[in-house]
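Beneath this line is the structure, given in structure tokens, with notes to follow.
With one protein chain held back, the other chains of the complex are shown just where they sit.
Note that the chains are named A, B and C in the order they appear, and that numbering of residues resets to 1 at the start of each chain.
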Amino acid sequence: MSNPVNRPVKIVVLGTGRIGKMHAEMLARQVNETELVGVFDVFADSALAVAADLGVPAFASLEAALAADADAVCIATSTDTHVEVMKAAAAAGKHIFCEKPISLDVVMVDDGLAAVEAAGVMLQIGFNRRFDPSHKAVADAVIAGQVGSPHLVKITSRDPAPPPISYIEVSGGIFNDMTIHDFDMARYVSQSDVVEVYATGAVLVTHANGAITQIDNSRQAVYGYDQRVEVFGSGGMVASENPGVTTTILRTATGSAGSVVPHFFIERYAQSYLDQWRAFAGAVQSGGPSPVSGADGRAPLVIGMAAARSLAENRPVRIDEIDS
Amino acid sequence: MSNPVNRPVKIVVLGTGRIGKMHAEMLARQVNETELVGVFDVFADSALAVAADLGVPAFASLEAALAADADAVCIATSTDTHVEVMKAAAAAGKHIFCEKPISLDVVMVDDGLAAVEAAGVMLQIGFNRRFDPSHKAVADAVIAGQVGSPHLVKITSRDPAPPPISYIEVSGGIFNDMTIHDFDMARYVSQSDVVEVYATGAVLVTHANGAITQIDNSRQAVYGYDQRVEVFGSGGMVASENPGVTTTILRTATGSAGSVVPHFFIERYAQSYLDQWRAFAGAVQSGGPSPVSGADGRAPLVIGMAAARSLAENRPVRIDEIDS
Amino acid sequence: MSNPVNRPVKIVVLGTGRIGKMHAEMLARQVNETELVGVFDVFADSALAVAADLGVPAFASLEAALAADADAVCIATSTDTHVEVMKAAAAAGKHIFCEKPISLDVVMVDDGLAAVEAAGVMLQIGFNRRFDPSHKAVADAVIAGQVGSPHLVKITSRDPAPPPISYIEVSGGIFNDMTIHDFDMARYVSQSDVVEVYATGAVLVTHANGAITQIDNSRQAVYGYDQRVEVFGSGGMVASENPGVTTTILRTATGSAGSVVPHFFIERYAQSYLDQWRAFAGAVQSGGPSPVSGADGRAPLVIGMAAARSLAENRPVRIDEIDS
Partner (left out) sequence: MSNPVNRPVKIVVLGTGRIGKMHAEMLARQVNETELVGVFDVFADSALAVAADLGVPAFASLEAALAADADAVCIATSTDTHVEVMKAAAAAGKHIFCEKPISLDVVMVDDGLAAVEAAGVMLQIGFNRRFDPSHKAVADAVIAGQVGSPHLVKITSRDPAPPPISYIEVSGGIFNDMTIHDFDMARYVSQSDVVEVYATGAVLVTHANGAITQIDNSRQAVYGYDQRVEVFGSGGMVASENPGVTTTILRTATGSAGSVVPHFFIERYAQSYLDQWRAFAGAVQSGGPSPVSGADGRAPLVIGMAAARSLAENRPVRIDEIDS
């Protein structure tokens, strides 16, 4: 889709908040296939601090950042600015890595995706969990036919503690700030689009291929960050379990005791963040398709809208009610 | 509730088909707390064979069986005769162990339970999975408050292969022949009655205490009999896993390989069948309450009716629609 | 080696102490391939009680027991009488199952084995752990070449609590009452004879094929009966782990907690006791070779003698020092 690149991919990071800073550091230091060209943030002090730490320039404006000698941008600005920045980056001919969700407004999403398509640039959405080695091994087993036709998907996704109230107030609700990852995971491991959703304290999803996905979320699992995926099919089952912080087992007269699970996503998904950048760089270098397309970014948003309606009306809601 | 008994409990087995024969052998040989007094079956040859093998008399009629010097009966006749036999046994003053389901007709169930109550005998329903040591440890942890308030229950219950078509035709459907165990398990481990059900390819159950239960069933898990229960609550989570047939692990250059799971319920739940008899004998001996009451036998039947309606109409169905 | 038998194998149990009573019950009730013909014990009351419970005759003398219509005997008398009884049974043309150790005296052992060989009967030694499904799967993987040439064997064998002092005084020492099982396991899973032993607080065994076995024993593992076997070879490794009493895991803020291990050998090795009888019956029925031969019974005794000398002299001792 674009000209192959025979060197590390040059990337500008837009937005240097918590997640943008993490991306910048990975691009600069941990991913050999990328080179950090510079950073930009509307809060100049934030950008300057990150830039100084990593030895790259901080651009004075979005325009300056997009004018830099770079192949691609990482959009890690606030969610409500994603589409605007995406359109500007596409117009500047940059390949785009965009944090999820693209937007909370599906009309805006379509606007952004149209701009990307018109510009012919590659867009990858930051569904990093697809790159977790254990979840990826689940999907790979499904794709390889090792469990036959998928019949059932079970996704457990529980946070150790709720985010601040201030975050929840603007996040667009649990379906947008938390379950969105699971909607994407359901599509990824079942290899099938979603046709209907029923949401109550848990979520049941019906896929186009007849598979069912059960999702359970919690904002407070006191024992840590619980992240598991299972696919059951006509030929068997495959499942990813939580790793322990250690592998140590203690046996005494009262039983056996083992490790806690990882505390939260930074610890659990560290590898996935690196691997999604490697996939991005590979797609830019080869001119190949996006590993996680704009359509992949749009679908969970629509599923979340159906889930919200289902919860409000206590009935199953078909996706084509929302998005016909 | 009745006079305590200071010796092994004397029991007559009614019905000597596959499951009745298993009970008779356990009562005669494997459970020290019970004594098999004799057996009866409308197919006299079946009863005679079992009686000869175990060294006990085969009674010539139900009346003769109920007139024997016994404390209790085990009802393992065909489902459609359970209530009739239950009423006769209650009238004869016998404590009753009855295989599940009590009946496929809730009016019949109520008729039987009323007779039991009037007679003042103890009735235990054969939900043996409550006595599986691993599932029981899940329930015990919930009861002990080790996971706080239950928020979510996950039950996986998959058979290795479907039963014969002839069985499915008279079983009353998957909710009565298979999911009924899971409805009971949901009530048992959540310690809460059910208020609403939504059934599609999987089942979502809402409990009176606000907990949600997810159930997934399959009639054909090619890797064996998959039986797992998990409870997540405000204070943690507790889960039972499948045991392996062996504990052996093989590691080679291509990965690690482990055991198959138990083939089916006879292998997996052997211990639970013995333990439910020990519980029965204990209740008779102590004059204590039933470990699994008639109400426990009735509830899953009603839940199954709600599930069937939910599946037919693709909407959540409240229990009080069925049973107000 | 003898005439095949096309029916359950008829067996007389000699010795009705704890282990003999267990064998009698299994033969009578749990193993379809065998039939218990009667029992004998020098303590007539013991034999009468077991006989009454199982509905078989108690013989008045060893001679009467050996004259019964039986294919085989089970020798579960006290260790010091094993060889004498074995010779009488062989002279009577009975196939023989003999509890280990055959004798604490290797000259006596050779005397007994010569009588067995002269009579042309089949002799199986009661090394039941060979029939544990998990350990057997280890041996099977080795035999099938799945781990290549064995280089190292690791055997953990720890009892939950010491036996009574009275037992230890006559047992012949830890190498005869406990490690003997592990010496046999080492030969079984390595598929190689032993050439040298070094014993201190643990035991190192050198095999003829160059493999090394590490054995660790304890008379008091407060967390239960710990029984594990591992074989490492040129092509990989295979290991059996302890099963849990349950599979239940509890996760709370402080970590995860699991089940205790089985308390002792009755719980852990129940299946192996049944399977060794099935193997015995199969060998009698087919006229095939013994699954655990007299030589297999003799070898660990000699290894134990070498181990005792090694411990006394704090040096490695070759088997041919003891048994050239």
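Heads up, the rule we're going with is that a contact is a pair of C-beta atoms (placed from the backbone, for glycine too) under 8 Å apart; a residue touches a chain by one contact, two chains touch by 3 or more.
No experiment lies behind these values; they were computed from the predicted model shown.
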Selected residue (touches chain absent from view) among C:30, C:81, C:171 or C:218: C:218
Options C:6, C:32, C:166 or C:200, residue touching the unrepresented chain: C:200
Touching residue (missing chain; options B:211, B:261, B:283 or B:303): B:261
Selected residue (touches chain absent from view) among A:27, A:113, A:238 or A:279: A:238
Among C:68, C:152 or C:295, residue touching the chain not depicted: C:152
Residues belonging to subunit A that touch the chain removed from view: 29, 55, 133-134, 137-138, 141, 146-147, 235-253, 259
Hidden partner chain, residues of subunit B it touches: 222-224, 226, 244, 251-261
On subunit C, residues whose C-beta touches the chain left out of the figure: 148, 151-152, 154, 156, 158, 198, 200-202, 204, 206, 210-212, 214, 216, 218, 220-223, 226, 232, 234-237, 314-316
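The working rule: only the chains that are shown with their structure count from here on.
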From subunit A, the most remote chain by mean C-alpha position: C
Distance from subunit B to subunit A - Cα centre to Cα centre, in angstrom: 44
Subunit B-subunit C separation of Cα centroids, rounded to whole Å: 39
Subunit A and subunit C, separation of their C-alpha mean positions in angstrom: 57
Per-residue overlap in subunit C, given as positions that touch at least 2 other chains: 244, 251-253, 259
